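One protein chain is absent from this view; the other protein chains keep their places.
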Amino acid sequence: MTRTTKPDDGGPTATPAASLRFDAVQKRYPGNARPTIESLSIEVPAGEICVLVGPSGCGKTTAMRMVNRLIEPTAGQILIDGRPNTERAPADLRREIGYVIQQTGLFPHRTIAQNVATVPKLLGWSTDRIAARTTELLELVGLDPEFADRYPAQLSGGQRQRVGVARALAVDPPLMLMDEPFGAIDPITRERLQNEFLRLQAQVRRTIVFVTHDIDEAIKMGDRIAVMRPGGRLAQYATPAELLLSPADEFVEQFVGADRALKRLALGRVRDLELEEPTRVRYGDPVAGVREALRRAEVPYPLVIDADGRPLAWLDDDDLHGERIADGIGSEVAVVDRDDILRDAFSDVLQHRVQYAAVTDHRGVVIGILSADAVARELAPPGPAPVQPAEAHHGTGA
Amino acid sequence: MSAPLAALGLFGDAIDVIFHAREGRAGGAQVGGLSDFGAMAWTHLKVVLASVGLASLIALPLGLVLGHLRRGGLLAVTVSNVGRAVPSLALIAVFIAFLGVGFGNVTLALALLAIPPILTNTYVGVTQVDRDVIDAAKGQGLTGAQIVREIELPLALPLIFGGLRTSVVNVIATATIAPVAGVVTLGDPIFSQAVYGDAGKLAAAIVVALMAIVAEVGLGAAQRAVTPRPLRGTPGITRRARFLPTLRKGAATS
Partner (left out) sequence: MSLVLAQSGGFVRDRSAGASGQDACVARDGVCPSWIAENFDRYVEPLQRHVLLTVVALVIGFTISFALALLAHRRRWLVTPIVQLTGILYTIPSLALFFLLLPLTGRGFLTAEIALVSYTLLIIFRNVITGLDGVPADAVDAARGMGLTDRQVLWKVEIPLALPEIAAGLRIAATTTVGLATLAFFAGAGGLGDPIYADLTFKSNVLVAGGLCVLLAVVLDLLVLLAQRLLTPWTRAATA
């Protein structure tokens, strides 16, 4: 993703995020014996991601669709910024709520630009303003402007998903609904989209209801997680850390999984750990000097960097002979971003021969080294694990 | 206001002609009555059966083979498009002009008209069979002929029946103009109006319309009977929408 957009670049209509409250909401579909949702009460503070998670058929989609009144509740009410959503006509309400679904729902007969422009056009924006906003949004979600005039069928699944997000963000809605937005995408692309989305969220700070049935995705994306059980009952509503440390009951414990210690790795970021200092060297440096520096180093391998400080290769003992370091030698470096979650970084480290990863900032410059040991220490259970508070985990680092 | 009343009278008269013979307008011979209309209806039916039978003999095997090989889709679709565009009257006229009149020639002309719907529907019916099913059959060691017989034909049967139904109804309609080629079908009172009068003409129209509707309904029931239960839906729409891609490609309808 090209992140040329600055954090304060919230678009021309930077409206504040809205708060959301489900107040004893019940939904019974006609003809069904039991209600799909018995009574749901949750509160989502403005600017946070609330993940609805639970097994298939537990009513996540139903709950989400009641917010923009695609489904009307049987009882109870939903308040947006303290006001019942029934106060507004459905069409008006929906234009101010972003909506992203798994199948993307892009209009096959409209170009990408026209798709993104749907709601601005409904709201009667000027052509110039729409054009400017479209370009800005495509850039924001990391799509080349050349995609603007293509049709959805000419894009890959991941690209379509980005368009779906851009379209939902078009009028900078105070509230977004996302139903398994990354559900139908391969794991690698999904992880990238998740990361990009979190960075995007750090910039735009919308209130988001995010539906998934993947607990790992929930832990990674959510500020708060609502675990639902079949019958639409709320099993637990908590921050990811609370959920992992003290599951409310057996159902939640099972749903979260036996590997919840490992899952805690999803809560921490690379930047939260204490990084080690590498011995930075360049190709052509005198070998003797490198050997000297290595004697005092924390990391037993010198790291070759380029002129801009970006990592190139690890050297080991065999590489340190002759007078100067020969060009192009060394083994591959695992590179992780300082904003990556520990789980992803750990798996990157383990996949390389040298079990250290170079940590870079957003320009790709090495700022430290992450060791497998450091991650393992983070996992070690003595006392309450030193997990970062969840609230901090989308901090202002970007 | 008086026109509808007069019309009712004429319709009553027309129904009377079907059941009771009367003196022809040109004088002399008796016309109308059950035996007269029965004979014309029988000839009508014969020419329909003969031509649709002939058309099936050609179109069914051809459609099955082309469909099985998944070749010649363009041919099947083109045949049906051109087939619709050729006016039936012109087709019969060409046959009269080039080959002369008679039962055989009329049968040939009508068979030409009946081929496109059967061919296209057979072809599409076979090609729409899921490739995975065919693969599985091949994997179990079925030969090409066995695949056609055991899998493709049964699964294509509903569409094939749809094609037959379209052809039969079309040919019943077109056989009405057979008298111009010397075959005395139910169209005769229309063309020999001088003999039969307005009532006779109307009577023929009624009988032909009934015959077409009976064929449509009867073959429709047969088509439903050969359609696997899960694929049945609203007659004519929901299921068949998916089941009848011919509508898009331009095959015969109904």
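Each chain gets a letter, A and B, in the order it is written, and its residues are counted from 1.
The rule we apply is simple: a residue touches a chain if its C-beta (ideal position, glycine included) is under 8 Å from a C-beta of that chain, and two chains touch if they have at least 3 such contacts.
Because the structure is a prediction, the values reported are computed rather than measured.
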item: Partners of the unshown chain among those that are drawn; value: A, B
item: Selected residue (touches chain absent from view) among B:155, B:173 or B:222; value: B:173
item: Listed residues B:34, B:49, B:69 or B:90, member touching the removed chain; value: B:90
item: Sole contact to the chain not displayed, among A:75, A:122, A:248 or A:335; value: A:122
item: On chain A, residues whose C-beta touches the chain left out of the figure; value: 65, 68, 70, 90-97, 99, 101, 103-110, 118-119, 122, 150-151, 153-154, 167, 177
item: Touch list for chain B against the chain that is not drawn; value: 3-4, 6-7, 10-11, 81-82, 84-91, 93-94, 96-98, 169, 172-174, 176-177, 179-180, 182, 184, 187-188, 190-195, 198, 201-202, 204-206, 208-209, 212-213, 216, 234-238, 241, 247-250, 253-254
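We take it that only the chains that are shown with their structure count from here on.
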item: Between chain A and chain B, centroid-to-centroid distance (C-alpha), Å; value: 63
